[in-house]
Every structure is written in C-alpha cells, then in structure tokens.
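Missing here: one protein chain of the complex. Every other protein chain is in place.
Coming up: chain A.
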Amino acid sequence: MTLRIVVCVKYVPDATGDRHFAEDLTVDRDEADGLLSELDEYAVEQALRVKEAADDAEVTVLTVGPEDAVDALRKALSMGADKGIHVEDEDLHGTDALGTSLVLAKAVEKTGYDLVLCGMASTDGAMGVLPAMLAERLRVPQMTQLSEVAVDGGKVTGRRDSDTAGEQLEASLPAVVAVTDQSGEARYPSFKGIVAAKKKPVEEWDLAELDIDADEVGLEGAYSLVEDAAERPARTAGTIVTDEGEGAEQLAGPGHRGAGRLARCRRRCLACRGGRRLVPAHQPSRPDR
C-alpha cells in the first residue's frame, strides 16, 4: 500500500523584498515577488525523508493561492515531491485561515491521504493555526510543533520540544502533523530535480471541483476582517539614558509608580528588572519581593 503524504505549502511574498497590503487590506500578492514559505520547506523535507524511509510512498504538494503560487509547487517538486495540486479560484481572494482550512481539507480529502504535513506557520500571516484547524475539519489526530517525525506501521511518531520538556508523541494514521524549523535543514533543489519537476503533473482545481460555495470563503466568508492597517513607524535611533537616579522615571515615564523611588520599586518593570538599557546598569533591591 502506498503511503500517501500530502504537504500543504504556501506561496508567500519574499520577506527580503518590499511587502505591502492591497487596497482592500489583504496582503498584496500581485506586486511582490513570491516564493515557497521557508517554514513549509521543512515540511516538504520531512515528507521526503518519510518517503525515503518508506517502502512505497508518494508525496503530493498542495497549495491554495493565486496563479503564481504554482511556483511554490514547482520548488517543492524540484526538491523531490511527486505531484502537485493547485487550488485557484477568483472567489478565494481574501479568504481567512478558517476558510483556507476548509479548502485544504476538501482538497486533501479529494486526493486521498494518510499523512498531512504542514509547516509550523506561514512567513507572511504567521498565525500558525492552520494545522490544528485542518485536523479538526478532517477529524483526525493532530501533532503540532514537532521537531522529529517518523512513520511506522500505521502510526506516526514524533518529538515536541518545549522550554521545559521534550515530549514523545504518537498518533494513528491518518493524521495531521506540523513541523518546526528545528526538524532538519531542507534540501536544495538540484538541477536534476528542476529538470524532473517539469515532467511532474500539477492538477488545477477550482472551488466547484471541491464542492465549496463561493460565500463560504473569500472576503465575504471570512470570520475576521482587517479594518485598518498602519505602516509601522520607521525605527528611530534609540535614546541612551544615563542613570543619575532618575533613570527609571525617564524610561518608564512619570506615570510609573516606581519612578522616583527606584530602590523600593516592587513592580517587575522593565526599567527595574533588566536595566539592560540603563547606563550604568542599576541594581534594584529585590524587585520580586
């Protein structure tokens, strides 16, 4: 039996280039140069490693996005994935994470799967909720934030590291797994891979093909709406505060309670705690007490 792996990949604006919002406050995907989200490369890599370790496996890369999103698929195919699915529809414009999870779920179900792999988040929206939403929609187990993945005899195992503990997890297939950027460096596409990718099939699906109504997705169907966006003010040069007894007040502002009585400050405020930006660093007397 072929192990069917589906990797969800996103085409995102190149973070090293200029990124903007369009007039309707969605991410402008037309103007910016796009690429395969770097965090999704880790998912592709893990899929390829699982495939290499398996007797018989097939890796399908799936993207929902505009026309150019096929570039993200091409990159993944050049890395070694077997085939691609591109879901594209005019009505998808402005779809939020919930809507995207619906489209992905329908597409994953349509193509058939044993294991769905995702990156931990996209490098543009960076919400990181999609794998969980997708698993809920599919009603299958989910394991997120994995730094190791292995498939063996109908189950997928993995490791999740947190600040305090490393967990060893296991789920029965089918399942949804999201991997972190600690899971292993993604391979580079080789020239051979680029040539081979030209011959690999990419299917194009629209909403009708997935039995999704236009009003379930897009800006209309979105549960959240961006009302306003303001450009982040340009970074100004930092101010160096020389502490001559008034340092905390200068840093935290006059409304700050500890201001003026630095030594007795009982709040774990930035000014008293780290003193990182204070010159010279002051030693508050036991701020925790």
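The working rule: a residue touches a chain if its C-beta (ideal position, glycine included) is under 8 Å from a C-beta of that chain, and two chains touch if they have at least 3 such contacts; residues count from 1.
Going forward, contacts and distances are computed from a predicted model.
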Which one, "Glycolate oxidase FAD binding subunit", "Acyl-CoA dehydrogenase", "Roadblock/LAMTOR2 domain-containing protein" or "Spore germination protein", is the UniProt name for the chain you do not see?
"Acyl-CoA dehydrogenase"
Given A:2, A:172 or A:190, the residue that touches the chain left out of view is A:190
Consider the whole complex, including the chain that is not shown, and state which of A:78, A:122, A:145 or A:183 touches that chain.
A:78
In the full complex, which bits of chain A touch the chain not displayed? Write them out.
74, 78, 187-195, 198
